Every structure is written in C-alpha cells, then in structure tokens.
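Of the protein chains in this complex, one is absent; all others appear in place.
Naming follows writing order (A, B and C), and every chain is counted from residue 1.
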Amino acid sequence: MPDPQRTEPITEAAAPAPGASRYFVRFTREQRYMHAVLFTTFLGLAATGLPMRFSESFWARKFAAGVGGFGAILFFHKLCAVVLSIAFLIHVKEVFQRGLLRREKGIFWGPTSMVGNWKDVKDLLGHMRWFLGLGAKPQFERYAYWEKFDYWAVFWGMIVIGFSGYAMWFAPFFAHFLPGWALNAVLVIHSDEGLLAILFIFSIHFVNTHLRPDTFPMDMVIFTGVESEEEFQHKRPLEYQRMMKEGKTESRLGIAPPLWLLNFSKVVGTIAVFIGLTLLVLTLTAYFH
Amino acid sequence: MPDPQRTEPITEAAAPAPGASRYFVRFTREQRYMHAVLFTTFLGLAATGLPMRFSESFWARKFAAGVGGFGAILFFHKLCAVVLSIAFLIHVKEVFQRGLLRREKGIFWGPTSMVGNWKDVKDLLGHMRWFLGLGAKPQFERYAYWEKFDYWAVFWGMIVIGFSGYAMWFAPFFAHFLPGWALNAVLVIHSDEGLLAILFIFSIHFVNTHLRPDTFPMDMVIFTGVESEEEFQHKRPLEYQRMMKEGKTESRLGIAPPLWLLNFSKVVGTIAVFIGLTLLVLTLTAYFH
Amino acid sequence: MARLFATRPFVIRRFAARAFAPRQFAARRLVPFALVLLFLAWTSNAHAAQKPVDADCLACHGDATMTDGASHSIAVDGQKFSQSTHGSLECTSCHADIKTYPHPDKIAPVDCKTCHADQASSVSGSVHASASDHPCTSCHGVAHYIFPKDDPRSNVYPLNVPKTCGTCHGSPDLAKKHGLPNVYPLYMDSIHGFALSKEGLLVAANCQSCHGSHNILSRTNPQSMTYKSNIPKTCGTCHAKIEADYEQGVHGKAVAGGNLNAPVCSDCHTAHAILQPTESAFRMQSTPICGNCHKDKFSTYRDTFHSQLGSLGGYVETARCWDCHGAHDVRPASDPASPVNKANLVATCGRCHAGANLSFVQYQPHANARDRKLSPGLYYVRLFMNLLLASTLTFFLIHTILWLIRSRYSQVKNKSANGGKNA
Partner (left out) sequence: MARLFATRPFVIRRFAARAFAPRQFAARRLVPFALVLLFLAWTSNAHAAQKPVDADCLACHGDATMTDGASHSIAVDGQKFSQSTHGSLECTSCHADIKTYPHPDKIAPVDCKTCHADQASSVSGSVHASASDHPCTSCHGVAHYIFPKDDPRSNVYPLNVPKTCGTCHGSPDLAKKHGLPNVYPLYMDSIHGFALSKEGLLVAANCQSCHGSHNILSRTNPQSMTYKSNIPKTCGTCHAKIEADYEQGVHGKAVAGGNLNAPVCSDCHTAHAILQPTESAFRMQSTPICGNCHKDKFSTYRDTFHSQLGSLGGYVETARCWDCHGAHDVRPASDPASPVNKANLVATCGRCHAGANLSFVQYQPHANARDRKLSPGLYYVRLFMNLLLASTLTFFLIHTILWLIRSRYSQVKNKSANGGKNA
C-alpha cells in the first residue's frame, strides 16, 4: 500500500536551519529500540500478570472472558516473557562484549557508566536538600542517580522475575536444583517483585521522567534520542561541560527530531501512559479491596 | 534500560562519503510504517484466520489448544482487524486530503499516481514479450504495473474482506440493510478473498518483490526507503530521467541505509517471509487434503 | 375439590330446589331415565336393591355442571374415574354411608384411612399431620382421578412430584410463613432437577427420594431422612459407592462418631441446588465451602498459584481441595490410602504436572509465608520482598512528591524560564 509520492524535502537529511538550536544525542537508536521492546512487553506482562495476581477481582474475570479464557492470558504472558528475555540477553551480551572483550571505556566506571558511584550518593542527598530549600540543585552527569536506579531496578527485576517465572513454568525441571520451599518462594518472589515493578514504573517512573512539571506531559528524549542544547545544558550541566572540554561536541551532534517522530512518540507514549495508569488504578483498587 | 553511551558518530547526520553512490528516496517514512502495520496485522489475521477456515486440519486444532482455545483466536483476529481498519482509514483520509482538499498533483493522475493508465497496459504486454524473448524490457515509471496491482488488490481486498468481516461480527446489525442471502455470502466472500490475499501475498508478492533473482533474497527498499542511484536508474529508468529533467534530484536525495536498519530489516523481513511461507504450506496442504 | 372431600359433607340440593336452577336443566331431564335404571337394577339384582350402584350415582353426578349448595362442582367423569386406580371400586366402597338412593343431604367425608391405614398413620406422625391443611388429595390429586404412581397422569409420578410438592413449596409466601427456604427453584436448577424436569430421567432424585413420602419429618428430628447424621444414608440410596467412600473418610467417621460439626453430603453439595461437580460453577463455589471449616488451609491455599489462576472463572483446571485430598474419602495425610500421603504425592501431583518427581513434590501447597517456624525460608523471602516493596515505594513516593512540589515552586518562581516544551 505505498502512498503516492510526497514532494516535501526529506527531513532526515536536512541540515539544521540557521538560528535554530543544536541538538545532541542522548540515546542511541539501539537504546531507544531496547526501551520500546521493554515497555511494550512490560505492558503486555503487566496486563496479563495482574489479572492472574488479582484473579478474584471482577475486572480480572471480565478480562479473562474477553480474551478467550485463562489459557490465552497465560499464553500471552509467556510469549511476552520470552521476547523480553531475548532482549535482555542481547543487552547483557552487548554490555559484556563492549565492556570486557572490546574494553570500551566508560562502560563500568566513570561519569558515563550506569554503575553507581560516590557522586550519586552526594547527588541524592543534595537533591533532597534542594527539595527542602536547603541547598542548590545538584549538577547531574550523563545518568542521574534516579536513572541509574531505574536501570538497576529493571536489571535486577528482570533476573529475579525472570528466574522465578521460569521456575514456575518449568517447575518439575527446576525442582532438580531447588529445595522444596523454593518452589513456594518463587511465586511470592515473582508476584511481589512484579507488583513492585508495576507500581514503581506506573507511578514513580512515569512521574519522575514524564509527568513532573519540568518534563510534563512527557520526556521525549527516549523516543527521539536527542535533546536541544539548552535543555541538555540545563539538565546535565556536568556532562555538557565535560563534552565541551573534551571537544566531543561534533560527534554528539544530532538532528532536530522530525515532526513525524514527535507525533509518533506522543501517540505511543500517551497510549503507554494511559494503559499503565489504568493498570495502576486497577491494581490499587484490587489491592485495597 | 539505557545503554552506556556510544562513541561512534551518529549515522543519521552523516554526509555521504565521497565516492560512494548517492541514495534516492522511494518510500517515505509514512509509507514504510504503513507497510509495517499492514504486514504485521496481515500476518496476524492470516495466522488466526487460517485455523478458522481449515479448522478440521490437525494443525488448526493444535494451534487453538496452544493459544488457549477458539476464543483467543477470534479475539486476536478481531484485534488485528481493528488495527488494520484504523490504518486503512488513516490512509484513505490522507489520500483524500492530499488529492482533493490540498489538490496536490500526481495523486490521481500522471506518472507518480497509483491509478492505472494506458502505459501500464503497454508495460504489461511489453514485459510479457520480454519474458518470451520477443522484445526489450519495458522501462518502468515510479510504480510498475505489478506494484499498482499489489496496491489495488490490497485496497479492494481491504474493503471487501473488511466489510464482509464486520458484517459477520455485527450480523444482527448488518441484517437491517442486507438481504438474507447476503449474510450467507459474506462468509464466502470473506474466506475466498482472504484465501486469495494469503495465497497471492505469500506466493506472488513474495516472489515478485523479494525472491526473484533480481532482488533475492529480499528487496529492502520498503524497509529502508532508499535505493542507490544505479539501482534506481536500472529499475525505474523513466522516473530517473523525469527526476533529472525536472531538477528534483536534490529533494529526492536520501542517506545510505544505516547498517542497523539493514540488519533490522533483514531480521523482520526474514521472519515475515518465514511465517508467510509456513502459512502458505499449511494452507495448501489443508486445501488439497 | 380437595378441601371439599376432606373437610365438609356434601350438601346436595334437593330435587325441588334443583327444579328452579336453569343451569341444571340437563340433570333434571335425566331423572326419569335414572329412575328407569334404578328399576332395572332392582329387578335384576334384587338382594342389593337398597344400595345404589355406580350407574345410579353417575345418573346425577355424571352431569359436568352439577354443583353443591356452595357452588362447588360435585360432578364426576365416570369414564376417567373408571381408568383411575380406584376405577374397579364402586362409589359406595368409599362413600360407605350412602345406603339408599336418593341419599341424605349430608354425607360423611370419605376417609382414605379405611383402606390406607399405614399411609394415614405415617402422615399423622409427619410434618403434614394436620389433615385439614394436608388432605391426601393435596398430593394425590383430585379424589376420583387418582392414578398409580408409575402412571404419567399421577400427581406422584416421579416426573410430576416436584410440581406437586411445588404447589405449596414453590410459593415464597409459604416458605416465609414456615421459616423454610424457598427451595423449589433451587431444586429445579440442580443436577437432580435438571435431569428430572429437562431430561425426564425417572431415576433422578425427586423430592420424596430424599424426604420420604407419607412420613416426612423435620430435619431436626433424629428419625428424619434429612436429619444431619442420616443424610449420607439417604444420599447413599442412590450414590452407594460415594456413601461407602464417605464412611471411610475422616468426615464420615466423625459424623458416625456423633460429631455433627463434620460435614455431610449437603454441606459441600448444598441440599437442593446441587451442581454437577465437574461444572465450572461447582469448582468455583466449593473450595470456599471447605474453607468454612479449614480456615487456615483455605487461607494458605489462596496464596498459591493454584488458587490465583483458579479464581479467574470459566473452566480453570488448577487443583481445588478435592483434586488433591480426594472428594469423599478424605483421609489424614498419614493414611497410606490418602492421595496426599508422602508415598502417593508423585502420582497425585503427576496427574496434572507431567514430570513431577520427588523433589517437585517437596512443594508445599499450604505453605504459610506468615509462619516463621513452619516455613522459615519462605517467611524470610516474603519478609524481604515486602520490605523491599514497601521501602522502595515509600522512599520514592516521598522523593517524588517533594520533587514535584519543589519543581513546581521553581517553575512558578522562574516563570517557566527553564525547560522547553519537550524537555
């Protein structure tokens, strides 16, 4: 169904218009795609996991009846789990290759690493002081402490939820290695960690990265990959200074996000936030019912 | 799960290396996304529709049992149908807006239109003559006749399959407007036209556009959007000449497809072709059983 | 009609009175004919001349419009009567006080007891003892047209019994008045009621299969078929193997030992609204019933995936109580015959879990994550997970709220100087 030819100029190849701000790349395409796979499968896992966890609520039964019974829910949950597992393994393989085999710098240590360091502790305390009006706002590096927390929470969650999930799926096999009580524990672990992930992502992560006044209604950077120079300077002053000092400006230059990408991101992001908030409300009602 | 920062240059902004061939845009991003939505939902519809059509075959029953029963199949079929319907309506709206409201040229008539014309007939006959060694290969414009056929086959199929599908889904409602025998006819229409679409796409379309020697194993242009100058010139000589003559070369210039996009396209394309061929084999075995 | 027979004498209008009733004109015309018949009967059967024969009675009562002083019909359809179970009797067999013709104005009510002494004595000791409220005809139907109980026309033909009992017991008012549950609709929707009324299965349990017929006693009466400790035997009339199984189980032994808190059939299956046990609705309804007594086991069961998936509704195959413990012969796990005895666990779990092995059955289907002594590992895992969940969420909730407030404050103060539209 190819569309009749468009005559507009191709946005991708367009040079930045004179006077417009420069854009810098914060997330590579791989990172953005990984985030897309992650949030898509996460929404799928949450949407199928919650009805199983809160199966006595009326909406869980409605949902099960609507999609063709518990078998369909379980099938879809496992399907999403497998896709997410593959994405996770690809990510781990890549970090391992780049960090250990190719010995790229900045993967495990330094300002560009996801690994926590002393500055993160100071940033956290400084941020809290700023919240209370007791100090200036800390200057964040490439990854702020809450972003590192997001990353490691998901990393840890993936291992924990994944392992416990597969242990339930293939219980007779896992029983060869695990003690009896562990077969009981995996459900507790899977459902509590899953609940934590759902509550955290659909409340804290949504608010921190998308819904707080600075970014409202949505921080597009994970969708577009780029940030304007002003924004970059304002949000990550240390990284901006470091980049300038190291003369890496050129290599980080990106293009302004094309309109289609902004629109597309808005639609996808809004749908994801909407589904997430719906699931959050359902979870909280079921939990406190 | 953002990845540690990459230090490679950003491919999108890169100017073509000197000496490398120029790339020209053949499909806009909207067109490529429309194709992606189309083939994803089409695979979903085929994978759920075929088990219903050939429900007495052993694989249909296995499939139904695997995904949690017939309810899940029907649910997923309707879900894909709704997504595809929305995409179709968006496309129709756009063609209508650009062709009738904004009066863009080349939408309905002329060498860039999808609408068939006298040249297509001549091209078809000339192509056939060439097949038999009786003449030279015709020179194709922007859209060759078999591409126009693909487009209109899908367009017509969408209306026919969509209408007959919704008529079955909401039969008591449609019964207000349709005669009694039409309620019988919609199944015949839906299943024959669906079968035609499946057989056509998974054999003719796959071979014509992807598996024939000129393009084997896959024509990437619908995924990357761009074609190298040599390829463009070879495949669409008339369009190339027109473009040169009209001096529109600049506006059609694209960037070389980045490696990630080529790899991504290969993976997605291979999966789609693999699923399609599997469904084709299952269909043929069930049909001739 | 029923009240008429059992509680008040017939008051037949005299001929003189009848002569003024235009509606009874037809009967009046029959009088000469009846007299002729009477004469013939007298001449041919001289020694019984004083006692009227059926033909004499029908000469008047055969008129379908005939009524008594209170306008109640006293007509008898001789044809239908002759087909009934009493058809071979003469009118005077029951109306024994009628010796002459014409008979007196007031005649005695027919007493069924004369012939049916056993049944009458049973009824008089039953909940239906009051003869004025429960004449025989209230169940057996119109007095002159009583059919044997294997005749589909009989009110006590198995397929008609629920409707007959339902005449009174299907009324919510009567149920209310006597403090009884309104069981008729429950029964009709049950597996017994369905088999009987929809499929017309003669052997399906009807009201009297469980309650008896003439000797129905209150369920509080230890002699009653529905007295709690008698229920297994009552159900066992048909469900023999289940009764035998039940008696081998802990519940059966407890009830036999006089512990009336232990469940009998009706506690799990309900008394009237009994469902097919393979039905989704029964599987959904019965686990909580076990939980009424086994509260701790039910609460720990609800923590498991068995329960979580099972509560989704529809037909979900995950294990319910009886899938593991057995349904009727529930035995302690120490009993080698119990499916949850250690020696049987691999087989029991293996019924659903292909590949179940000795380590797999170490799984505790009733582990209590809140009990540190019984399940220490699980207890600490749960504690850790809950603390992790609570502390993470609490910390970040406070963090986020403070951030929100401070950001908004900064934003308002700086008049949105920083942060672009898509920041």
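By our rule, a residue touches a chain if its C-beta (ideal position, glycine included) is under 8 Å from a C-beta of that chain, and two chains touch if they have at least 3 such contacts.
Predicted model, so just to flag it, every value in this text is computed and none were measured.
Among the displayed chains, contact with the absent chain in the complete complex occurs for B, C. Looking at B:Val188, B:Val267 or B:Val281, the residue that reaches the missing chain in the full complex is B:Val188.
In the complete assembly, the contact with the undisplayed chain comes from B:Leu196, out of B:Leu196, B:Leu238, B:Leu253 or B:Ile275.
Here one chain is not drawn; of B:Ala171, B:Met244, B:Val267 or B:Val281, the residue touching it is B:Ala171. The chain omitted from view is touched by exactly one of B:Val25, B:Ile73 or B:Ile107, namely B:Ile73.
Hidden from this view is one chain, which touches chain C at 152, 158-159, 197-204, 237-245, 315.
Chain B meets the missing chain through residues 51-53, 55-56, 60-61, 64-65, 69-70, 73-74, 127-128, 130-133, 146, 153, 168, 171-173, 175-176, 178-185, 187-189, 192-193, 195-196, 199-200, 203-204, 207-208, 212-215, 218-220, 224, 228, 230-231, 234-235, 257, 262.
In this section, only the chains that are shown with their structure count from here on.
Viewed as a network of touching protein chains, the structure reduces to a simple linear path. Of all the chains shown, the one with its CA centroid nearest the global CA centroid is A. The most distant chain from chain A is C, comparing centres defined as mean Cα coordinates.
Distance between chain A and chain C, defined via averaged C-alpha coordinates, is recorded as 59 Å. In whole angstrom, the spacing between the mean C-alpha positions of chain B and chain C is 64.
Residues of chain B in contact with two or more other chains: none.
In chain C, no residue reaches two or more other chains under the touch definition.
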